[in-house]
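With one protein chain held back, the other chains of the complex are shown just where they sit.
Entry: subunit A
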Amino acid sequence: MNCEHCKERLATVTVTQVVNGQKSEKHYCEVCAQSFHPFNLDFHKEEQIPIHQLVSNLFGLPVWNSGAQEKAPSTPKKSDQCPTCGFTFRKFLNEGKLGCPQCYETFGKQLPLVLSKIQAGTTHSGKAPGKPNHHNEWIKKQIDSTREQLQLAIHEERFEDAAELRDEIRELERKLERGGVDAP
């Protein structure tokens, strides 16, 4: 079989991917596989369901692709444009990416529809600049659960594991003592 990416060299590498619960296997040559990297989302861009399609499927909107774009009946109104980067919501749907931080305000009304489909929610609930976060609590919880694992390891006479777990707890306690990991 030839590489699915360059369609030239022999495919020797299989990449398994799960997108929206669908498992798929892609076969690449060594050269193309090299450019695949766990955090390089770009590589699978063509294979992934593009965000614009996802939204279209969801709302029954037509799918635009770069070729058909000129034929799209309505031209975006000027008010739809991001003042900083000039992106329109349609351009975002085509690219799958936003142009600048300001876009999040410009498209603040439409974005939650997309986000609710790909995220657990549409509102941030984590760390924020200038605010202390609950990291120490998390480390404390971590120590508790590691202690449980330690008890289990001792009970099951897995002493090597127990020794590692003990070291792990010490390391976590040191982290906690050094404290204010997140203090500014």
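What to note about this one:
Just so we're on the same page, contacts are C-beta pairs under 8 Å (C-beta built on N, C-alpha and C of every residue); 3 or more make two chains touch, one makes a residue touch a chain; residues count from 1.
In this text, contacts and distances are computed from a predicted model.
The listed choices are "Glycerol-3-phosphate ABC transporter ATPase", "NitT/TauT family transport system permease protein", "Succinate dehydrogenase hydrophobic membrane anchor subunit" or "Protein-arginine kinase"; the UniProt protein name belonging to the chain that is not shown reads "Protein-arginine kinase".
What subunit A contributes to its contact with the hidden chain is residues 12-18, 20-21, 23, 25, 30, 33-43, 51, 84-85, 87, 95-101, 104-105, 108, 111, 114-115, 118-130, 133-135, 137-139, 141-142, 146, 164-165, 168, 171-172, 175, 181-184.
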